[in-house]
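A protein chain is absent from this complex, but the other protein chains hold their places.
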Amino acid sequence: MKNFKLSHYLNYIVIAIVGIVFTLLSFTGNVKSLYLLMLENILIAVLLSVSLSIVVGFLGELSLGHAGFMCVGAYLGGKASVLLEGVLGNTLINVIVSMLIGGIIAAIFGAIIGLPALRLRGDYLAIVTLAFGEIVRSIFMNSSKTSFGGSFGLSTPRYDKDYLFIVGFVVVLICLAVVQNMMRSKHGRAITAIRDSEIAAKATGINVTKYKLIVFTVSSFFAGVAGVLYSFTQYNVQSTNFSYNYSIEILVMVVLGGMGSINGSIIAATLITFLDVKLQTVLTGDLAVLQDFLYAIILIVIVIYNNAPGLKNFREGYNLNVLFDKISSRKNNPANIQDDEASWHRVPSKIQIDEVLSTKIQRDPTASIKPDKEGK
Amino acid sequence: MSKKILAVVLAALMLVSVFAFAGCGNKSENNTIKIGLSGPLTGAASIYGVAVKNAAEMAVAEINEAGGLNGYDFELIATDDAHDSKKVAANYTSMLDEGMQVSLGCVTSNPCLEFCKLSLEDNVFFLTPSASNDDVPAEANAYQMCFADGNQGKVAAEYVNGLGYEEIGIFYKNDDSYSNGIYNQFKENLDASIATVEASFDSSNETDFGTQINTLKDCQFIFMPIYYTPASIFMTQAIGKVADDAIYYGCDGFDGIDSAEGFDITTIPQKVSMLSHFDSNATEGRAAEFINKYTEKYGKETLNQFGASAYDCVYALYNAMKQAIENGKEITPDTEASDLCEILKEVFQGGFEHTTGVTGTEDQAIAWNEDGTVVKEAVAYIIKEANA
Partner (left out) sequence: MEFLETLINGLSIGGTYAMIALGYTMVYGIAKMLNFAHGDVIMVGGYTIYVILAQTGYPFLGLAAAILFCVLLGVAVEKVAYKPLRGASPLAVLITAIGVSYLLQSSAQMIFGSAPKMVTLVHINSINIGALQIEGHVVVTLISSFVIMLLLTLFVKYTKVGRAMIAVSEDKGAAQLMGINSNAIITLTFAIGSALAAVAGFFMLLKSPSLTNTMGAMPGIKAFTAAVIGGIGSIPGAMVGGILIGIIEAFSLKSAAIAPYTNAIEFLILIVILLVRPSGILGKKRREKV
């Protein structure tokens, strides 16, 4: 295991540990049911944001129709689970089979939507994906009462709420494994190459068509799976829940997490869902109008703090990394130079002109001229 | 590297601690009987949720002022679901954590379908003021204060069958389960000899009905199973297009149309009538009393049948509990929701009648069928006669 890098597996380990801790706690009855519910929501949000981050963060295409894929998964997977309930009952096998069905159908739709992505770029593609999401929603909304319930919603079985989150953890781990391995392989590098310059990528012989389709298919597969998981957290799946607003909410998670950072997406999805549910359950009665107000202010402040070029110096002076540096007081020890500075998700997409002009000397000048550790 | 691990481990620890041990938190001081409610307090449907919350709050305050139930005060927990069924589970669970013993369910139908199943799990009794979907009262713990959609559609169809029109217009909202529920049953029960001209709209397009008015403009009778806000817009825009001697006919959703701010129904030349359980223009009796009290406290803006129905719900629950106590049952703030549910089910199934309702009619008490649907008189109100 010469090339084993703990940092590559850290997120699996952390998620698995959190999952196990919660499983143990819930078996001993130490977790409030509201928090189990929140956990389910968080896991769904994590699935959605990780799957969207491949399209937005790695392929560099803006998609506003992620909720549409989720809708396909929720309705078709949900319908499958209703039909299977007669045969399999509300069991784990039913959950797995439904997830596969919902995921695969969503993936097919993803491939179909990936086709215009070959021809359209940027905001034009964004509006096409938004249009797709609304079309899907509209079709389910107007379905007959016996097929998908129409405006009355589709009644689906709800899986035991004490255990569903365990399924969620496993699915998130599988999703992470697929996405992370894909992105760390040569395919992932090809995808980021397309993001940075499609023409250059083509020139180096990368099959742009193939990779774009792959990205859309994988991304929508997991969105579909998240949809099925969602249908198992609900008694009633309703198409109004999958409007473009929901797609935007997922996009917010991806952007807040940092473009092209899977771990960032996971953390942002967790925090935003937590914030959502907290605001919703704490601000009741007359205070309810404050929910969106606070959410909006928090959103604006975080985005500006994280992204404003003018705040760059401030950010670098006061952030968690600096805090940890101070705690561990290893700042000036050359032996502790970060060796994963150039790891795959840190590659800057484009060098901005103003960035070049205002480049600051790095905190640790030895970082760029450090000797190779292996001594090659 | 180790710095990173430290960071992640710390973050994970924080997360776990925030979540898990909150379960050990002690309940707040508990000497009130808690009623839960989930409704759209924000968003496009908020007018209905706010009306219900206001009226329920008012009823609770009145009951408490009068000494409460056996000395115990009522308390309303009103949570916001923004008419989104996704949010219901969290609302329900957090209300349960706060000690909800009995509930008013959800204000709107779609979220309420989710609420029904959730409340069945813990056997929480609920009496919804306004979630009128036919499937809402399906379970034993679920009761409605409003008429079920299917029934309304059927009654309306029977009424129209007797009027002798050859062709009528229908104007409904195609992505709303209230409107669809009435529309479906109406169509089913309408005589086959009556032709229909139909037009619909959806929530993305609720303010401009030019095209639909064009479709419906030759109809002498237009059935509108929709809420009063879009209905008032339709009527305003249809002035001079739909014949002046035509009739607009609606269901209980029409209620409030004559008190909507900024909309003067007398400017509408056509006759407007509805079949409803509440008359927001009542000038005498209990309904008028409620209207006065409500407008004094919250203004006329949000006055509609939703609020009236919620007011009745709280009082019906109060009366039912009082009756149970008279029958030797014990109801205190410590009563478990599930036990209270059994007590209330027994009362409601045992011929309980709510005699002081502001909805329904003055002399007929409100009662409930075995299936949880309400029995009260619907009155055909003529909101406005045609201008001569």
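Chains: A and B, in written order; residue numbering restarts at 1 for each.
One rule holds for everything that comes next: a contact is a pair of C-beta atoms (placed from the backbone, for glycine too) under 8 Å apart; a residue touches a chain by one contact, two chains touch by 3 or more.
If you're wondering where the values come from, they're calculated on a predicted model, not measured in any experiment.
Enquirer: For the chain that was dropped from the view, give me its touching partners among the shown chains.
Expert: Result: the unshown chain touches A, B.
Enquirer: Return the single residue from B:V160, B:A260, B:A282 or B:A324 that touches the missing chain.
Expert: Among B:V160, B:A260, B:A282 or B:A324, only B:A260 touches the chain that is not shown.
Enquirer: Pick out the residues on chain B that sit against the missing chain.
Expert: Touching the missing chain: residues 41-44, 46-47, 49-50, 174-175, 197-212, 214-215, 229, 232-233, 236-237, 240, 260-263, 301-302.
Enquirer: For review purposes, identify every residue of chain A that touches the missing chain, sorted by number.
Expert: 56, 62, 116, 119-121, 123-124, 126-128, 130-132, 134-135, 138-139, 141-142, 197-200, 244, 248, 251-252, 255-256, 259, 289-293, 295-297, 299-300, 303-304, 306-311, 352-354
Assume only the chains that are shown with their structure count from here on.
Enquirer: Which positions of chain B touch chain A when the two form their complex?
Expert: By the definition above, chain B touches chain A via 1-9, 11-12, 15-16, 19-24, 41-42, 53, 57, 76-80, 83-87, 89-91, 93-94, 96-97, 110, 113-114, 116-118, 133, 135, 174-177, 180-181, 184.
Enquirer: What does chain A use to touch chain B in their complex?
Expert: 6-7, 10, 14, 17-18, 21-22, 25, 30-35, 37-39, 41, 141-142, 145, 150-153, 155, 158, 233-236, 238, 240-241, 267, 270, 277, 280-281, 283-285, 288-289, 291-292, 320-321, 324-325, 327-328, 330, 336, 338-340
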